[in-house]
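A protein chain is absent from this complex, but the other protein chains hold their places.
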Amino acid sequence: MKLLYFAWVRERIGKAEEEIAIPAGIETVSDLIAWLAARDEGGARAFNEPEVIRAAIDRTHASHDMPLAGAQEVAFFPPMTGG
Amino acid sequence: MKLLYFAWVRERIGKAEEEIAIPAGIETVSDLIAWLAARDEGGARAFNEPEVIRAAIDRTHASHDMPLAGAQEVAFFPPMTGG
Amino acid sequence: MITVRIQREPFDVQAEATLLTAGATDVGALVTFTGLCRDEGGRLLALELEHYPGMALEEITRIAEETEARFELEGLTVIHRHGLVAPGEQIVLVLAAASHRRAALQAADFMMDYLKTRAPFWKREHLTDGTLGDWVQASAADDLDAARWQRDETS
Partner (left out) sequence: MITVRIQREPFDVQAEATLLTAGATDVGALVTFTGLCRDEGGRLLALELEHYPGMALEEITRIAEETEARFELEGLTVIHRHGLVAPGEQIVLVLAAASHRRAALQAADFMMDYLKTRAPFWKREHLTDGTLGDWVQASAADDLDAARWQRDETS
């Protein structure tokens, strides 16, 4: 599964993207956030306030309770400030 | 007092403007409309539905119960359709 | 800064926008509303716009001043044409600049509602069959649109 990070999430985790094999037991966006936060220091910095993190699954906005099954690309980012 | 007419009010009364001496007893916009409607055929045609007529006194919108005292220019016209 | 003009000639939206925002550094939102003449299904040759020359500029300026008092604007330009206007041509321009988008959008909306119901202009149709058509009837919807701003002071 491809993970993408944008804006301060990208800066805090220290990379723009990575390829991961999704660990057993990780079923939802929320599970993945918790796993990334626990994985290393960068993850902890990026995801220490999981409630403000937005996610997209395969380029569509996704809530934290969305299942990851079948997802090819998951992105994490702060609330949008375009327009 | 100068009277101005616009759009179909102008067409029906048959003139764009006129100068009148305001007759005794004519105190409000409404009185003036009734007087014009009774004055001649053109007036009757222009003012046969007084409730749809809009008026301005000295270039400011005026309701039918506004007094004419001191007015120099009174205009009559249909509801506006600009914009 | 309020600019109001009544003119027979077409206007240049881009030039007016440039004028309005020249030197401004606190404009975050620029809204232009351009009212155009429709062809009414091919029936219309032109619209004739009659106006009350003595009052039109004064009244539109009053509406513009109300708009400026009501919304936090950096600038407001209003241009209304008179004379003959063919389908596809411009009739009216409202240009509102503000720091924030809601003020600019609402100012254009408010300005147009009041222009429709208060500016002393009347439209008459000239038809493609060569005849003179009717005077355009004022729309009850326009009165309702304008009344919104009295009902709801915050919207």
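For reference, chains read A, B and C in written order, and residue numbers begin at 1 within each chain.
Operating definition for what follows: a contact is a pair of C-beta atoms (placed from the backbone, for glycine too) under 8 Å apart; a residue touches a chain by one contact, two chains touch by 3 or more.
Bear in mind the structure is a predicted one, so any value in this text is a computation, not a measurement.
Novice: Any idea which chains on screen the missing one touches?
Specialist: So, spelled out: the chain left out of view touches A, C.
Novice: Using the touch definition from the top, which of C:49, C:108 or C:138 touches the missing chain?
Specialist: C:108
Novice: Pick out the residues on chain C that sit against the missing chain.
Specialist: 13-14, 17, 21, 24-39, 42, 87-88, 99, 101-102, 104-105, 108-109, 112, 145, 155
Novice: At which residues does chain A meet the chain that is not included here?
Specialist: With respect to the unshown chain, the touching residues of chain A are 4, 6-8, 56, 59-61, 73, 75, 77-83.
Just so it is clear, only the chains that are shown with their structure count from here on.
Novice: Where the centres are mean C-alpha positions, what is the separation of chain A from chain B, in Å?
Specialist: 71
Novice: Chain A to chain C: how many Å between their CA centres?
Specialist: Measuring from centre to centre gives 48 Å for this pair.
Novice: Just how far, in Å, is the C-alpha centre of chain C from the one of chain B?
Specialist: About 26 Å separates the centre of chain B from that of chain C.
Novice: Can you list the chain C residues in contact with two or more other chains?
Specialist: Touching at least two other chains: none.
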